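Submitted below is the structure of interest, expressed as structure tokens.
Shown here: the complex without one of its protein chains, the others still in place.
In order of appearance the chains are A, B and C, and numbering begins at 1 in each one.
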Amino acid sequence: MTTEKYQAGSAEQPLDIINLYDLEKEAGEVVPKGGFGYIYSGAGDLYTINENITAFNHKYIAPRVLQDIENPDTTTEIFGDHLTSPIIMAPVAAHKLVNTKGEAATAKGVADYGSILTMSSFASASIDDMATAADGAPQWFQLYMSKDNDINRKILDEAMAHNVKAIVLTADATVGGNRETDKRNHFTFPVGLPIVEAYQTGVGQTMDAVYKSAKQRLNPKDVEFISEYTHLPVFVKGIQTAEDVEIALQAGAKGIWVSNHGGRQLDGGPAAFDSLHVVAKAVNKRVPIVFDSGVRRGQHVFKALAEGADIVAIGRPVIYGLALGGAQGVQSVFNYLQKELELVMQLAGTHNIDEVKATHLVDNHYGN
Amino acid sequence: MTTEKYQAGSAEQPLDIINLYDLEKEAGEVVPKGGFGYIYSGAGDLYTINENITAFNHKYIAPRVLQDIENPDTTTEIFGDHLTSPIIMAPVAAHKLVNTKGEAATAKGVADYGSILTMSSFASASIDDMATAADGAPQWFQLYMSKDNDINRKILDEAMAHNVKAIVLTADATVGGNRETDKRNHFTFPVGLPIVEAYQTGVGQTMDAVYKSAKQRLNPKDVEFISEYTHLPVFVKGIQTAEDVEIALQAGAKGIWVSNHGGRQLDGGPAAFDSLHVVAKAVNKRVPIVFDSGVRRGQHVFKALAEGADIVAIGRPVIYGLALGGAQGVQSVFNYLQKELELVMQLAGTHNIDEVKATHLVDNHYGN
Amino acid sequence: MTTEKYQAGSAEQPLDIINLYDLEKEAGEVVPKGGFGYIYSGAGDLYTINENITAFNHKYIAPRVLQDIENPDTTTEIFGDHLTSPIIMAPVAAHKLVNTKGEAATAKGVADYGSILTMSSFASASIDDMATAADGAPQWFQLYMSKDNDINRKILDEAMAHNVKAIVLTADATVGGNRETDKRNHFTFPVGLPIVEAYQTGVGQTMDAVYKSAKQRLNPKDVEFISEYTHLPVFVKGIQTAEDVEIALQAGAKGIWVSNHGGRQLDGGPAAFDSLHVVAKAVNKRVPIVFDSGVRRGQHVFKALAEGADIVAIGRPVIYGLALGGAQGVQSVFNYLQKELELVMQLAGTHNIDEVKATHLVDNHYGN
Partner (left out) sequence: MTTEKYQAGSAEQPLDIINLYDLEKEAGEVVPKGGFGYIYSGAGDLYTINENITAFNHKYIAPRVLQDIENPDTTTEIFGDHLTSPIIMAPVAAHKLVNTKGEAATAKGVADYGSILTMSSFASASIDDMATAADGAPQWFQLYMSKDNDINRKILDEAMAHNVKAIVLTADATVGGNRETDKRNHFTFPVGLPIVEAYQTGVGQTMDAVYKSAKQRLNPKDVEFISEYTHLPVFVKGIQTAEDVEIALQAGAKGIWVSNHGGRQLDGGPAAFDSLHVVAKAVNKRVPIVFDSGVRRGQHVFKALAEGADIVAIGRPVIYGLALGGAQGVQSVFNYLQKELELVMQLAGTHNIDEVKATHLVDNHYGN
């Protein structure tokens, strides 16, 4: 695949959304094949990526009635920042794969909605671009570490200079997952990765090469380093076990991010949702929990909150919104998902996010 | 969709029925697309609507032999009214979507069969039309409350004036579910809703707008209000939890109606049949239980009774019968389902409905 | 369907069998549609008929090694009669639907193989025809009772005169199941039922009408009556519960026949194989157990024996063999299934039927 031929669009429009699954189909028609394959697909047999969605059926929401509810309140806050809903934007690499406006448009759409963009280290835009577009809205910064801490310091300096509110250390991607779709498409990055250009320029590189250029030997001291250097709350992202909760918290993490990287890394591992209650029990409310991987419905957001998440992050659907509608498309995705969440909250008899989080889900004894 | 173009048929004939699933296919050929979509479809991913039917496979009927049975007796009674079988008609909006004769034909068919029609507040006919057609047969009245109790009193006055035997307060639809089929079809009501015209005329409205015009903040005091105002037994409809049983009974409900609104409201909730034994245990025979959602077979009726229901309501199959055969079609549906029930009763070794209700079903440990 | 048009074939040849499922496909090409539908299909949604086969996956045979086996011995005996294998022929109505030679050919094939034919009361041949064809081989007689015991006595007299070794009282078919395939085919019997002609001639009748003409109100006294009148061992056929085991044994039954009539009667009931261990536990070796419903493989025979059956009956596969090869086809089916059984016995490390019956199967915790 030669980078010259890669032609992303530049849509900018609000979207009329029936459901988020439709967006994937529609985005597949406008995003170039290699980039679309990189985004939608997952690892290996696609078992875990598929389970990420079906696992939500392992628990039921029991409808509640006569609860005197109208217009349930989705607002919440994290680290003092007020959010329109608990739905934030997960870190996703290289938004310019789907829209020439890239991360700046995403940042604007998320800020206009009233939520948080987690900037990716592998963004196709600079930190400054994203921060400028957010115009003061809170943002977090996700870090893929260089093997060289001097470089890491410079990257973190830049993030701090733009006033990010938290650092997210992605720990489940010390190498790239087995992405067969990318292999079949001979996909290489057609866009640059300016934030990490000190160790990886990106253009013409396979995902695997990009990951390999970052640090493999992540360990608890990295959490300590980031925490001490930035004095910002650090999330460790990619946690699915009680053991890793303890390791992360003892290293100074101030947040736990439950994720299996959207089914893109270890195939044959559990659905992120199935791991959530295990992690939540181990965390025991000591720090906030962010959850991602598989969220496509308001009921998924509701179930994740009920199982222990404080914040729910979405990735692919927002990228599809960006592909189809730029900043306005991004905002449409958040608005739409919030509307689904409100509907579920109403029918589940919950007035606000605290009540959602206090809800006891019903076990589905019959699998899915 | 413009209302001018909507053309329902006016069939009037008895039906030769192989099974109730076939009726859905056949009705789909005669009912206009928008109306048919509104009727057959459900909420969100259609998970709960599909589970409503497959969940009956979670329990087995063990055949019994040598029980000295011939012509098992399906008759039963509720609140002193004698019924041909425990199968009654659930409240369903706007029967004129499928047959120009509308609810009057349904009322006649149900009465001729010897059972109860639950009039819907969102009927496309007046209470008087339905009562007149029933010609003295017992009927119940389902209420979607106005936000204004003066209007509610007038609606209830009309129902009482026509001698309804119970009021059914639908509590699981304080907003419309996520009906994607309706969105795709751009469906709006082509017919009026005379009973609630004081707060909602219906014509040209989306289902969502119709629900929004009714009362969202349902609460236990509404049960008390209806109960005290009408002195009629009040069912709370849409209950799937033990907690809501207590709330409803403490508020004065004299019946519990287990339902998930035919999978049209909260997708991601349990199948109604899976909730039934939980509710029945909580009710503990203090009041009668009506069950609906997913009943298409005689074995479903049998299993619902065995799990704790006293009465089983059906909706969509009757509407298909109405579409295909008017009042006679409606009666054919009830006759057919009774015949299936009799066959199951014979082969399960049960002489009458009391024995059906005393039957212990066998757990299916292998899901479905 | 007019009986004049019904044309069964008259094949007579040995069969080269790959597996018994193939036979169904092949028989479907030579048997007239109405007759084939009557034979292969089942009740209602076909849930139970399909479960009858898949339920064998609920248990595993653990292979055993180093057991010093060659040519495992499938012979067994019942009521003093020696059998080539524990596989016998179940009662099946109207063999002339598939081959003009009818039950006489089946009787010869089964006798040549060295096993037992259970004559059906609804045979399209006389008891004398079947007994003559068997030429001294042991046979059992299945009874559908008349409402009139004088008629029953005459039928039993005829069976005793032909020296049958046991009476099988079918108790799970006091009415016909919900056979939708027959309804769609407008199937009526094109052949006569000579054994029961005193109460039902058969020709031109629906299956339902045939069943209705027999006795519905079967009860324990019928077991006593047959037992006392014939002094033969009586099986009650169609038992799937511990309760019915006690009722049958207390009424004098000398054998229990576990069956759900091949999934032709109560849809929504358990697979026969799933009921077998429940029944076997209740019988506790007091009398022999015959098992049928769903047996298509040597591993099925093995598993049924391991779960408590002493004898395994097959029906449809033999009828397909009859359709395709007459008496020789019938014998081919038995020979083939025995060969599969021997292979399984060898690989499971079992020398003989007693060892098979002593085998402990492994639970499959993952359904099927």
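Simple rule for what comes next: contacts are C-beta pairs under 8 Å (C-beta built on N, C-alpha and C of every residue); 3 or more make two chains touch, one makes a residue touch a chain.
None of the values given here were measured: they were computed from a predicted structure.
**Q** Shown chains touched by the missing chain?
**A** Checking the complete complex, the chain left out touches A, C.
**Q** Out of A:Thr76, A:Asn260 or A:Gln331, which touches the unshown chain?
**A** Touching the chain that is not displayed is residue A:Asn260.
**Q** For the chain not shown, which residue from A:Asp129, A:Asp222, A:Glu340 or A:Glu355 touches it across the whole complex?
**A** Only one of A:Asp129, A:Asp222, A:Glu340 or A:Glu355 touches the chain omitted from view, namely A:Asp222.
**Q** Of the residues A:Gly238, A:Gly255 or A:Gly321, I need the one that contacts the missing chain.
**A** Of all options in A:Gly238, A:Gly255 or A:Gly321, contact with the hidden chain holds for A:Gly238.
**Q** For the full complex, which residue in A:Ala62, A:Ala159, A:Val191 or A:Ala251 touches the chain that was left out?
**A** Looking across A:Ala62, A:Ala159, A:Val191 or A:Ala251, the contact with the absent chain belongs to A:Ala251.
**Q** For chain A, which positions touch the chain that isn't shown here?
**A** Residues 44-45, 47, 55, 58, 171-172, 174-175, 177-178, 180, 183-184, 216-220, 222-223, 236, 238-241, 243-244, 247-248, 251, 260, 265-270, 275, 367-368 of chain A touch the chain that is not shown.
**Q** If you put the missing chain back, which residues of chain C would it touch?
**A** 18-19, 56-57, 60-71, 297-299, 302-303, 340, 343-344, 346-348, 362, 364-367
The rule is simple: only the chains that are shown with their structure count from here on.
**Q** Determine the set of chains touching chain A that also touch chain B.
**A** none
**Q** Could you tell me the distance, in whole angstrom, between the mean C-alpha positions of chain B and chain C?
**A** A distance of 42 Å separates the two centres.
**Q** As a quick test, compute the distance in whole Å between the mean CA positions of chain A and chain C.
**A** 60
**Q** Residues touching two or more other chains, restricted to chain C: which are they?
**A** Only 367 qualify.
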